[in-house]
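Take a look at this one; I'll ask things after.
Only a single protein chain was left out; the remaining protein chains are all shown in position.
And now, chain A:
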Amino acid sequence: MLATRALSLIGKRAISTSVCVRAHGSVVKSEDYALPAYVDRRDYPLPDVAHVKHLSASQKALKEKEKADWGSLSRDEKWKTVVGVAMFFIGFTGLILIWEKLYVYGPIPHTFDEEWVAMQTKRMLDMKSNPIQGFSAKWDYDKNEWKK
């Protein structure tokens, strides 16, 4: 009761095809309250309503096929194309990131140079930072090399 009154407030534009049931009444006589209702709320953007109530012949046939083992469906009816397209766009994003690194970002700080990092590592070992289980624990001070 409340639902139908609320829906008539929303207006016809916001109502999906299956909910034309409530606004138009002429399409289907009985309202199936057992099925999920349409809600027009920003915090519930995709209501559980079946997208199309009156299936065409080919769609009905597809629904029948769906009830059987899905392995028997043809490739087109599977979701592999969705995954393929998603991966394509991820790859494209990778290209954008490469372009960004080349043309947008400035140079990295000089403290990343190999020489500097070597000097930094030596100083850390001289200071014996984390000598028990951490950094310096992995250095062999007698042989002057990393422990095997």
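FYI, a residue touches a chain if its C-beta (ideal position, glycine included) is under 8 Å from a C-beta of that chain, and two chains touch if they have at least 3 such contacts; residues count from 1.
The criterion applied here is as follows: contacts and distances are computed from a predicted model.
Colleague: Would you mind picking the UniProt name of the chain not drawn here, from "Large ribosomal subunit protein uL16m", "AP complex subunit sigma", "Fermitin family homolog 3b" or "Cytochrome c oxidase subunit 6C"?
Modeller: Answer from the record: the omitted chain is "Cytochrome c oxidase subunit 6C".
Colleague: Of the residues listed, A:34, A:82 or A:132, which one is in contact with the missing chain?
Modeller: Considering the complete complex, A:132 is the one touching the chain left out.
Colleague: Going by the touch rule given at the top, which residues of chain A touch the chain that is not shown?
Modeller: Output for chain A: 123, 126-128, 131-133, 137.
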